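Omission of a single protein chain aside, the complex is shown with its protein chains in their original locations.
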Amino acid sequence: MKHRSFLLYLPVALLLTPFFLAPMAVIGTESFSGQHGVGAEYVKVVTDQGIRTVLYNTFYVAAMVTILSLLIGYPIAYVLARLKGRWATIGIFLIFLPFWASTVIRSFAWMILLGRKGPVNSILLGIGLIEDPIRFIDNGLGLMIAMTYIMVPFIVVPILNGLRAIDPNLPRAAAVLGANPWRQFLAVTLPLSMPNIAVGCTIVFVTSLGFFVTPSLLGGDLTVVSMLISEQANRLLDWPLASALAIIVLLLTIVIFALLRLSQLASRRRDKARSGVFA
Amino acid sequence: MLQMVSRSATTAESRAAGGAAVSIHNLCKRYNNFEAVVPTSVEIASGDFFAIIGPSGSGKSTLLGMIAGYIDPTAGRIVVDGRDIVPEPIYRRNIGMVFQNYALFPHLSVAQNVAYPLKIRGVAKHEIARRVRESLAMVRLEAFASRMPSELSGGQQQRVALARASIYQPSILLMDEPLGALDKNLRDEMQEEIKRFQQELGATVIYVTHDQQEAAFLADRIAIMRDGAMTQIGSPRSLYEQPKSRFVAEFLGEASIFPVKTASGKLTDQTCRITLEDGTETVIRTGEDGGPGRFACIRPERITIGPKARGLANAYTGVVRESLYTPGSIRYRVELKDAGCLLKVRALPQHNTEVFETGSSVDIGWSVDDMTILAE
Partner (left out) sequence: MSVSEKKLWTAWSRFLTGLVGAILIGFLVPILVVVAVSFQSKSYLSFPPTDFSLRWYQQFIGNDDYRSAILNSMMIGASAAALATIAGISTALAVVRARAPGSAIVSTLSIAPAVLPQIVLAIGLFPISVWLGLQGTLWAVILAHAVIGLPFPFITVCGALTSYSNRIEIASMTLGANAFQTFRLITFPMIRPAVIAGFIFAFAASLDELVLALFLSSPSTRTLPLLLWEQLNFQVTPEIAAAASVILAVTSLLILAATLLPRLDKDN
């Protein structure tokens, strides 16, 4: 029985060892094999002004997209969580419908919408809100709009799950104690959905760090790290630098998820300690 | 409880002599430093209904799991029909098992569920159809053959599980709390169904439950488990009337139990006097060593309350501390005068039976045969 359970790992081992673990090892070694000496690539990443700007841009966009996604996604999840039966199904279906369209197509859609003569500018000009068309695609605004559009489903799902798991008697209890709906939300619903907000934000932030398609099409002059890596590898054939950048992105991803996991463990321990007081 | 009294304890023992269907030798299971089942040996006769009862965590389910084969024993042998089945995988053991939540296959119909073991064994199609019909007839579910398990009530699902576990005539039938998920009325009904089913098949059954009433109703022999060991094995009657320990006495039915302070010595050839911890003296039948460190145990229905108690070998007066009329019996807690001991008493209400109110003084007593001595 025992040695047989290992056989079940065989397919995944055959898939992940050469095509997931080995690539990680390859970029690890590649990043140290530059002509300028061991570690020179990492020094360059830290010191090169251009690269630092790219990293800053990537973080800035990812952070903005995370905030925007949360601001739009939370109310959606909140309303969906209170819907019942068919309406809830329809709501979830609607939120996932664009999710199924390919990222290239969704980015293309925003290229049309946000173009200089696109419908958004025509409407804004038409109602007299602006006098000159907004250059969405040059200033990074279009990129953030399109990325938020793509990321919202990723934050709605975990928050929706969290909100649905809240015992409906808790807000009721708060109401009985005299809290109005807004205070019920602040005292019960929001704190209880915090762990899921953290999960959703982490997923959105990390995914946004790795975006390639949308920034390439809608970023204008703005370069993000995925584009830089691709450019270094494909066009400039500087694999050591590309690998060093990839390793940094990889480590960042691991660190962010480790932080999330640590905070989850800490809050669980806190809950345990708390329940211990009453036990 | 009446059930237990009426059944002869000797039938099971005489059958046991006929040859063991299952004999377990020094079977044990250790998890790291925790002994879930200490080395245990027991023989179960062919056609016997053997119940294992005990509180949760006592090791009864682990024991059953080792017999079924989904838990590997640390050591020991399980001999079924003359062969040790421990080295064999579950699917070659030819054992039938009924699970707590029935474990019916939700994607298969009733008939397909019951046919499953025959299909696996490569039985011919028409033969399967015939035997499934017979088997479903036995549990009176012929009309439900094409239903899905989710369309059946709990009791019906239970009967499908019975039919499925027995259709291939397994050497033994294991049941793990099969009635645990049913409500009280249905449970009583299913108990009779299981008993009838077992007798018709002549099957050897090992039945795990935490419900002592259920075990007493169904089983020829009961093993009481505690901390991974079978503390006492016997017929329901012998376990109830001659428990060997406080644990058994308290687990099976109600009892008032008091530590014995001294054994004051022999009165006659057949009786002796003992003193309980609170100073109460009482006369019991000789035979048990009623010394310090032991316990005196008396069942609530063995205590006589009211004027009739005056003539008994042990007669006292007491004060009723609690009085409760429940369907079928009147329950009291009586404190003996000049002693601290509180006795649980159960009287059968008959025509004109007086119900004593809380606070009233009563006569109370028992004969020399009513109190038993527990070794631990």
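Labels for the chains are A and B, by order of writing; each one numbers its residues from 1.
Just so we're on the same page, a contact is a pair of C-beta atoms (placed from the backbone, for glycine too) under 8 Å apart; a residue touches a chain by one contact, two chains touch by 3 or more.
Keep in mind that what you see is a predicted model, and the values were worked out from it rather than measured.
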Displayed chains in contact with the omitted chain are A, B
May I ask which residue of A:A101, A:L236 or A:L259 touches the chain that does not appear here?
-> A:A101
Out of A:G39, A:P119 or A:P191, the sole contact with the unshown chain comes from A:P119
Touch with the missing chain holds, among A:V54, A:L143 or A:L217, for A:L217
Contacts of subunit B with the absent chain, listed as residue ranges | 68-70, 89-97, 99-101, 103, 105-107, 116-117, 120-121, 164-165, 168, 174
Pick out the residues on subunit A that sit against the missing chain.
-> 4-6, 8-12, 14-16, 18-27, 30, 72, 75-76, 78-80, 91, 94-98, 100-106, 108-113, 115, 117-119, 122, 149, 152, 180-181, 203, 206-207, 209-210, 212-213, 217, 226, 229-230, 233-234, 239, 242-243, 246, 249-250, 253, 257
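FYI, only the chains that are shown with their structure count from here on.
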Per the centroid of Cα atoms for each chain, what is the distance between subunit A and subunit B, given in Å?
-> 59
